[in-house]
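Read through the structure below, which is laid out as structure tokens, and then see the notes.
Every protein chain of the complex appears in place save one, which is left out.
Order of writing sets the chain letters: A, B and C. Residues in each chain are counted from 1.
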Amino acid sequence: MSITSGIVFQVLQSVLVVLIAPLMLGWVNQCRAWLQNRSGAGIWQPYQVLNKLFHKDAVLAHNASSLFRATPYILFGCMWLAVGIVPVLATSLPFAPAADVIALVGLFALARVFVSLAGMDIGTSFGTLGARREMMIGFLAEPAMLMTLFTASLISHSTSLVTIVETLAHRELVIYPSMAFAAVAFLMVLLAENARIPIDNPATHLELTMIHEAMILEYSARHLALVEWAASLKLTAYITIGIAMFLPWGIAQAGDWAGLLIALAVLAVKLALAGAGLALLETISAKMRIFRAPEFLGTAFMLATLGMLIHFLLEI
Amino acid sequence: MDSSILEPIEAAVTLSVIWIGLGVIGLAFMRAPRLITRAVFPAGALVSLALAATGLWAIGAPPSAAILPAGLPDLPFHVRLDALSGFFLLLLGGVSFGISLFAAGYFRDTGATALGLLSLQYHVFLASMAFVLIADDAYLFMVTWESMALSSYFLVTTEHHEEQNRKAGFIYLLVAHIGAIGILLCFGVLHGGHGDYTFDALRRAELSGFWPTIAFLLAFFGFGAKAGMLPLHVWLPEAHPAAPSPVSALMSGVMLKTAIYGMIRVIYDLIGGIRWEWGLTVLLFGAATSLFGVLFALMQHDLKRLLAYHSVENIGIILIGIGLSMVFIGSGHPVAGALGLIAGLYHTLNHAVFKGLLFLGAGAILKSTGLRNLNEMGGLIRYLPHTALYFLIGALAISALPPLNGFVSEWLTFQASLQAPLLESSVVRSLVPIVAAVLALSGALTGMCFVKVYGVAFLGQHRHELAEKPREASRWERAGMLWLALACFALGLLPVFMIGQLNNVSQALIKAGLPDEAMASGWLWLVPTSSAQASYSPLVFLLVIAAVFGLTFLVVRHVYHGRLRRSDPWDCGFPAQTSRMEDTADGFGQPIRQIFAPVFLIHREIPRADDPRPVFRQEIEDRHWNWLYSPIARLAEFLSGHFGKLQQGRISVYLLYSFLTLIALLIFLQ
Amino acid sequence: MPSLPLSSQLINLFAALLLLLAFAMLTQRRILSLINLFALQGFVLVLSTGVVAYSTHQTHLYYSALLTLILKVLLLPWILHRLIRALNVRWDVETLIDIPATMLIGIVLVIFAFNLATPISQIAGTITRSTLGIATASILLAFLMMITRRKAVSQVIGFLAMENGLFFAATSATYGMPMVVELGIALDVLIGTFIFGVFFFHIRETFESLDIHHLEKLKER
Partner (left out) sequence: MELLLVLGVPFAGGIVLAFWGHRRFAPELNSGMSLLTLLAAVGLTARIIADGPILVWNETFFVDSFNVFLVALTAFVAFTTSLFSRPYMRIELNHGRLSPNRLRLYHSMYQMFSFTMLLALLTNNVGILWVAMEAATLTTVLLVSLYRTPASLEAAWKYFILCGVGIAQALFGTILLYFAAEKVLGSGGTALLWTHLNEVKGELEPTVLGLAFVFLLVGYGTKVGLAPLHNWLPDAHAEGPTPISAVLSGLLLNVALYAVVRAKVLAEGALGTHFAGNLMMGFGLLSVVVAAFLLSRQKDIKRLFAYSSIEHMGLMTFAFGMGGALATFAGLLHMTVHSLTKSAIFFAVGHAAQKSGTQVMADIRGLIDSNPTIGWGLMIGSLAILGTPPFGVFASEFLLLTAAMHQQPWATPFLLAALGVAFAAIFGKVQPMVFGTATAKRLPHPPALIPVFVHLAIVLLLGLYIPPYLAEWYRQAAALIG
């Protein structure tokens, strides 16, 4: 493949994902609404929200430091990089080797650290509360995430997502029990990391329960917009990682345009299904107390580790 | 070799001696403190730089040895400088350069006498560390090893008027001494009763049966005690806070690493014939150490104590790397072994850099605010912007966040652990990834801990009314921190260069290195084994983020506007937002305390409802005191009590003793 | 042993006497008679030394016999007499262990000393081979006496009795040490006794008594 087409694909994928990320959020919310017999705000709602926010004047607390103002951009940058790395549409993109799964997890950690610091910057009780809870979730989720990724990478003898996807995509269909465990674990991590029910409730501002919203309480206007956008990007990135690992079929090679169209179609379907499934999950499950979260994520960690052990015992 | 050209070893020896000379000068001119801070310490820093250069030079050069005209009659001091020593010299020089610069500013307003002694002890400390690294016989090694402990002991007890500093010093020196005894025994075992005590002889000595294992265990114990490995870590969180901050930085950044050096030197080089069981031991101890260290760090509210516990954690991570390499080497996979070794060594260097930086930052805070207790800090970023920046870099680095250096070495460690499928025994094969999981967990916890530190210390509103506005660190101090911060970036963004050097080290040490493809893939891409397996390019990483940052900024400004209003933080309808509503350091650690409650020994004091002046107090204690140390102390007490009974003052009894002794001997004679 | 020359018979006799006296001292309660017994022991020592000297024509033994006579039979008892008169500690000596037990232990010691000395006596070329055992025995007995006694004075007497035993060993078993050594020993004994005297006064004036249970303060608490 020529380097230019590679770059083109890279840019294309990144831009595309960044653009559809709010749509994804809107879609999930819409499905939730339907499932709850509400009419819902429509799937384009997030774009309108973002637009509105960008127009507003930013309001900043007096003692907000430069770190507070830089964070939204850093956040957005991290997430953009993330979706640039994950093979969403095509594999072997030029940026892909810049980071493997471990680096990806590191990337998310970086984003988390910055948003928590921003939460503590103003020094209100909510910000620190949110930061504390976020970090708690984070340190529980991160190892679980790594373990699921390790399971996949042990199967494909590689930690670079591209290789993983390629090996998993172009193999004859064999049942990997370990992957089943990993998948469940990954789902749980996804819920926790993206502040979804049952860990957090994106739709509430009830002090005692909120996590993510508490941290960004002080943000307004463009900063808030970037943070929200980054959040939706994060959700999309996670979903696409999940897709790449657990149902990678139909992804295109960089540079073949025919494959790209198929890939686009396939991706759309996958995302739609994933969104619906997420909405379903959120509808049927209830938010749990904050200190049930360790159990929840602990279970995820256990499952992931079990998956890896099973891989070592059965599949080698 | 041609003696006319200078050899690395000669340079190293000369520089170390110069250090001692500087110390003596400092003592001699103790009446001129300005001279000491403005001349002696900077000069020492320059020596550090030269030493670092020597180290770098030695990594490439063939080993060079020399014999000094001193020591025991049959065993003069042997010194030798090979790639391994070179690498550690590089570490010592590089880190101590920054620290000495910092010290030049930090010790500005110390008392004259104290300053004179300080500079003597400080430079002797540096010199003895250098000599430990180049010692090539057991005697010189022990001498310098103990001088290192001794000089640092005196540095720890600089402020000896505080009871707890004295206690710290005592525990420190005691543990160091016991560890040294273990090392001495190890040399004795290695020696096996023939030849002399040069390392060459020890290398050549053929051990049979279980003797190598015994030697390994002794070395592991002895050096582990110095490195602060579980459960011998107790001295570390006591001693590091007690010492003046540059010294804490030196101890935690460099001295612990000499223990790692000793471990590698003895196990890989002197004992040789590594067995995978040993590796497993190191691996498990490492994992336990790292997890324990970070958990206790999260419970601390004394900044320097917290950093000390993080040193424990990082030592654990280093041990994990080394343990992995030993496991692989022991089961016949030298390449994977090399990867583990390189990961361990690289983390050794990284930890030295960022831990040094963090301790210096703590020192700057302590100097300008007089605070060590996190719960009293807050909002310092407004007063100490530079320190805040450097500290942030250090915090991100230690939290193993890309694209800084801490991440690279942990990434390499993960890569090493993912070589597990190579192993035969299924138990080990599945243990290794679990250790990796532990590593991941402690990495994440570290992130949490430093969010806590940074958030509580530098961000938010300040909790404690200070007498006067805190002053930003002086030029010298900032220079020291800047140097280390830059090192964090350099090692994080361009790891390939240093990895190449480390590859030489491992080539020299275990006759194996990374595969050529790994080395061939250019300066931008860090590739441990093959590009298909894994690759990482921190520079691209950073550039993309920066690019997006700039782009978004421009777009947002361009398409929309940059209007901004300042106002009070939103108070949720609750008017008085005081700093007492922020989380304290303890508050931030509370989830961990709850989740890992069984690990800690918690004494809590909760106020009753009708308490007029309610107070909440809680102490977190280290369980190891109870199950390990106090029993030993009690045993010694018990024994001495019984020996004491021998002597109850009656002369007749004393006579009886000698009488019975005589009779007994006479009977024995027959 | 039928065919022993008169001299060695005499010496054995004296040896037996010496042992007897040692026992007597071990069991003696009164300090005064203790001193007398000590003097008597010294006298026996002199006689035996004389006999040895006569039978082996070792002239320097005469001197040491003379030395002993002066030192241990006349001088030391006289000093001790004066001391106890000055410090008036004439009363009885209470022992730490009661007398019969002491006796029993003493007998055991004697047996032990004898079978210790037998192998040596076999190879001894002197006419007085069997005396070494007795010397050892009396030394050990004196040691025992020092252990059991409570008064400083009686301890000192025990010490001197031990010296007697040694001296007896030196003369009878080896025909005496070289003269210079003899002199040295005698000198030391003399000085020692003087120092003892000094001590008695110091102890006395510090503790108003010579009972050594005052001297049990220094110990490991």
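Everything that follows uses one rule, which is that a residue touches a chain if its C-beta (ideal position, glycine included) is under 8 Å from a C-beta of that chain, and two chains touch if they have at least 3 such contacts.
Everything quoted here is computed from the prediction, not taken from an experiment.
**Q** For the chain that is not shown, enumerate the shown chains it touches in the whole assembly.
**A** B, C
**Q** In the complete assembly, which of B:115, B:184, B:381 or B:512 touches the absent chain?
**A** B:184
**Q** From the list B:6, B:555 or B:646, which touches the chain that is not on show?
**A** Only one of B:6, B:555 or B:646 touches the chain omitted from view, namely B:646.
**Q** State which residues belonging to chain C touch the missing partner chain.
**A** That gives, for chain C, the contact residues 58, 116, 119-120, 123-125, 132, 136, 139, 143, 146, 152, 155, 159, 162-163, 166, 169-170, 173-175, 177-178, 180-181, 184-185, 187-188, 191-192, 195-196, 198-199, 202-203, 206-207, 212, 214-218, 220-221.
**Q** State which residues belonging to chain B touch the missing partner chain.
**A** 69-73, 113, 139, 142-147, 149-150, 157, 160-161, 163, 166, 169-170, 173-174, 177-178, 181, 184-185, 187-189, 191-193, 197, 636-637, 639-641, 643-644, 646-647, 651, 654-655, 657-658, 661-662, 665-666, 669
Keep this in mind: only the chains that are shown with their structure count from here on.
**Q** How many angstrom between the C-alpha centroids of chain C and chain B?
**A** One centre to the other, that is 70 Å.
**Q** Rounded to a whole Å, what is the gap between the Cα centroids of chain A and chain C?
**A** Taking the mean C-alpha position of each chain, the two centres sit 102 Å apart.
**Q** Give the residues of chain B touching no fewer than two other chains, as numbers and ranges.
**A** If we look for residues of chain B contacting two or more partner chains, we find none.
**Q** Of all the residues in chain A, which ones touch at least 2 other chains?
**A** Answer for chain A, listing residues that touch two or more other chains: there are none.
**Q** Where on chain A does chain B make contact in their complex?
**A** By the definition above, chain A touches chain B via 54-55, 57-63, 65, 67, 70, 73-74, 76-78, 80-81, 84, 95, 97-100, 102-103, 106-107, 109-110, 112-113, 116-117, 119-126, 128-129, 131-133, 135-136, 138-140, 142-143, 146-147, 150, 153-154, 157-160, 163, 207, 217-218, 222, 226, 291, 294, 301, 305, 308-309, 312-313, 316.
**Q** Which residues of chain B touch chain C in their complex?
**A** 643-652, 655-656, 659, 662-663, 666, 670
**Q** Where on chain C does chain B make contact in their complex?
**A** By the definition above, chain C touches chain B via 96, 112, 115-116, 143-144, 146-150, 155, 212-213, 215-221.
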